[in-house]
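As you look at this complex, bear in mind that one protein chain is not there, while each of the others sits in place.
Let's turn to chain A:
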Amino acid sequence: MRRRVMHRFANPARFLRIAKPLTPWLLWLGIALTLGACLWGVFFTPTERLMGDTVKIIFVHVPAAWLGMGGWTGIAIASIVQLVWRHPLAGVSARAIAVPGATFAAICLITGSIWGRPTWGTWWVWDGRLTSMLVLFFLYLGYIALSNASSEKGDTSRVAAVFGIIGAVNIPIINRSVIWWESQHQKASITLGGSSIDQAYLVPLFVSVAGFSLLFGALVLMRMRTALAEMRIEARMRRMADY
């Protein structure tokens, strides 16, 4: 049953029939939620007692961190699916995630740095969380370079998939880094057990995370459709060259 569902979308045409109408929905809903959450967060939340207005960068920083890490998790899962089941769309999706994922990892690092300047008094500290996030960013760059060098147009090489799985080792390290190392970065505020963030911030934060995630999904779908289109052009050119 599960296998049937997975292989249903192995047919790119069937995937495209769903992806095409889904893209604008994700995109516009994502833009609306993101803008709404950021405006709500900046103008309609109370000023924090210690950090003042700088705390409001959280509405970009946290979603970016979540998508930077979630992106590589997605690459790793897609890579496993590609290697084990030879699913034709898995490689395409892994490669489509890489650039948006790297961008959000960079946004996370930059906003964190801007946030750190007034609150910690420094742009950068070498603590576990910051360093492992920086490593994630470098891994993204390595993955992008490797998949570009080793893959056919649109497709993703299996070598890149192996690297996608190797790099996943870093994800739990980032997640646990604030616990393993006595560090500058604060411990997790939102856990399965509850949140230490006040409701006034928590609700717009969740809306912002949802908005950025929808945007991310839209970007990935767009890039996947581009890759599939490139593969079709490539195949057609080859057929024409044969005549």
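Everything that follows uses one rule, which is that contacts are C-beta pairs under 8 Å (C-beta built on N, C-alpha and C of every residue); 3 or more make two chains touch, one makes a residue touch a chain; residues count from 1.
Convention: contacts and distances are computed from a predicted model.
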Undepicted complex member, UniProt protein name, chosen from "CoA transferase", "Heme exporter protein B", "Cobalt transport protein CbiM" or "Chromate transporter": "Heme exporter protein B"
Residue of A:Ala145, A:Ala188 or A:Ala235 touching the missing chain in the full complex: A:Ala145
For chain A, the residues touching the chain missing from this view: 83, 131, 135, 138-139, 141-142, 145-146, 149-150, 157-159, 161-163, 165-167, 170, 173
